[in-house]
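One structure follows; several queries about it will come next.
Note that this complex is displayed minus one protein chain, with the remaining chains in position.
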Amino acid sequence: MTNSKTALEKGRDVVARLNPGLEGILSEKYDALVPGFAESLTEWAYGRHYARPGLDLKTRQLCTISALTVLGGQTAPQLKVNINHSLAAGATRTEIIEAIWQMAVYGGLPAAINGLNAAQEQFDEIDAKAA
Amino acid sequence: MTNSKTALEKGRDVVARLNPGLEGILSEKYDALVPGFAESLTEWAYGRHYARPGLDLKTRQLCTISALTVLGGQTAPQLKVNINHSLAAGATRTEIIEAIWQMAVYGGLPAAINGLNAAQEQFDEIDAKAA
Amino acid sequence: MTNSKTALEKGRDVVARLNPGLEGILSEKYDALVPGFAESLTEWAYGRHYARPGLDLKTRQLCTISALTVLGGQTAPQLKVNINHSLAAGATRTEIIEAIWQMAVYGGLPAAINGLNAAQEQFDEIDAKAA
Amino acid sequence: MTNSKTALEKGRDVVARLNPGLEGILSEKYDALVPGFAESLTEWAYGRHYARPGLDLKTRQLCTISALTVLGGQTAPQLKVNINHSLAAGATRTEIIEAIWQMAVYGGLPAAINGLNAAQEQFDEIDAKAA
Amino acid sequence: MTNSKTALEKGRDVVARLNPGLEGILSEKYDALVPGFAESLTEWAYGRHYARPGLDLKTRQLCTISALTVLGGQTAPQLKVNINHSLAAGATRTEIIEAIWQMAVYGGLPAAINGLNAAQEQFDEIDAKAA
Partner (left out) sequence: MTNSKTALEKGRDVVARLNPGLEGILSEKYDALVPGFAESLTEWAYGRHYARPGLDLKTRQLCTISALTVLGGQTAPQLKVNINHSLAAGATRTEIIEAIWQMAVYGGLPAAINGLNAAQEQFDEIDAKAA
């Protein structure tokens, strides 16, 4: 078991599974502005949340997709990153779309439609890279 | 397959599984104020969303739990109803708590803590009824 | 015409029509905490917005009802005050309810249901006073 | 009267008045991603809300303008569509602008200013098409 | 300097200054529900944020007051805790009230008024304890 690992180490294990280069990218982009940014985010988001037992990683990712959808269109960049993470965690495109569209009930139609637009753009980008 | 059913009928099938008396309760509480309320909600939320294929009901419910958490403390009544629905859909208390607490990353600590408080109250109420 | 009046004076004219005692109540409740509160709110909200030409007062009030609904359940106290103002501006209860319920499309079902609950409570309170 | 029509049929009647091609556009853009999207949106938003009696269509549209304004700048695309719908329902540009600017009181200045920016862009686009 | 301390240790130093019993209270209230809750919150909020150099603790607290105000009335419990923390960090009641009331510009009047109400209740509670 990973219980003897620090939260930061556990977070890095999750990141290795979802998005191996993430901490480096974040470090390069933000650490000059906010010293310690990449480490802090890895520890908190991935070590202190995604690494927790009690809920499987794929469901965690779909919950994140729904939450980012209701939080509104300004979270489109984070939604796109987490669509990639959800696919890496084993979710299908259909499951992702359903987790977005259902949010029309809770966050309203504009939030859900903005979420669908972000998903469509991200799927298109993935397909373009694969082509 | 249920494809020949109307959205309203499909919604009623889902409600029968999650919370059999719900449409009647909503009708009694809101239909005088908003004619057609209970039917409209059943059709839209349950028939047009939860009844869709592509994502299992338990995961849909956990996505709802996360969304209601980031939408803030004013959704506590809806969060409590959906905690019951999540349990009915097969989620464990731990899975529900994890779907709430992870939202500290996306909606901030106050939203997550308010969500935990609502969950604790709902669990306590369930236990009190069971005692 | 009121063009030669200050924004504060125009605001007081609107308040006289919607809720004559409002500035005094606000002054007593908040001016010790925030010096100038009641005057500032009257000038800004009523003098600089509701007093403007170009949209009739009743429609302005119904727009406010919808906005307070999508802003979430934490605005219930303001929603109740503005239900009274809407009635004073000539809106019917039905029009108010419709302005709330329609928000299920834009702000999601929890916001709309919380709005309906606040309206029902306010109508009940008005009826209790009238009885 | 349309009472014997289904919610979907009533919604299509409203869409025919506000934006005749809308269901087709939505179908083409979203139905592959979310099977049933255009029909579901037409039924819920237009059939279950805008088609209701009790509040005239123009006021309903102005309420929507205000709500989309306070929901923040991420709803700019929806605000622009609903500016068109409001004009189709008989609202003037001035009434639309007033319904936006008043929201500075309830949603804060940034939301109101973002709403004004979206309106100005939409008016410019309408004028450019008319030229 | 505290540079060799872990984020958790730095967080505990800040908590010792602002609210010495906080971690224990949080542990008792939430750790059974969310194993590791109190430690995780202390590490993230206080160790990874409030303990950072570059902005003094009093200003950090007033920034938090403003943020909780615009986040809406559902954050009243957190606002009250942070009013206590702001006083402990050296802010005056007037500074706290000003940090709340200014938010009428950015988050709208309802959010600001709900914030003032929470502050008044907290000041009254402090005075009642001191009496």
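Letters A, B, C, D and E mark the chains as written, and numbering starts fresh at 1 in each.
Operating definition for what follows: a contact is a pair of C-beta atoms (placed from the backbone, for glycine too) under 8 Å apart; a residue touches a chain by one contact, two chains touch by 3 or more.
In this text the structure is predicted, and so the values were computed from the model without any measurement.
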Contact list for the unshown chain, restricted to visible chains: A, B, C, D, E
Among E:N19, E:T59, E:N84 or E:Q120, residue touching the chain not depicted: E:T59
Candidate in contact with the missing chain, chosen from A:L8, A:L22 or A:L41: A:L41
Contacts of chain D with the absent chain, listed as residue ranges: 72-74, 97, 101, 108-111, 113-114, 116, 119-120
Residues from chain C at the interface with the omitted partner, ascending: 7, 36, 40, 43-44, 48
Interface residues of chain E (partner: the chain not displayed): 44-45, 49-50, 52, 54-55, 59-60, 62-71, 75, 78, 94-95, 97-99, 101-107
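Heads up, the rule we're going with is that only the chains that are shown with their structure count from here on.
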Common touching chains of chain E and chain C: A, B, D
Chain E and chain D - chains in contact with each: A, B, C
Shortest chain-hopping distance from chain A out to chain C: 1
Maximum centroid distance from chain E, chain identifier (CA atoms): D
Copy pair chain A, chain B: interface residue numbering same or different (half cut): same
Between chain B and chain E, centroid-to-centroid distance (C-alpha), Å: 31
Rounded Å distance, chain A centre to chain E centre (Cα mean): 28
Between chain D and chain C, distance of the C-alpha-averaged centres to the nearest whole Å: 23
Per-residue overlap in chain D, given as positions that touch at least 2 other chains: 44-45, 68, 70-71, 75, 78, 103-107
Chain-level touch network, classified as line, ring, star, complete or other: complete
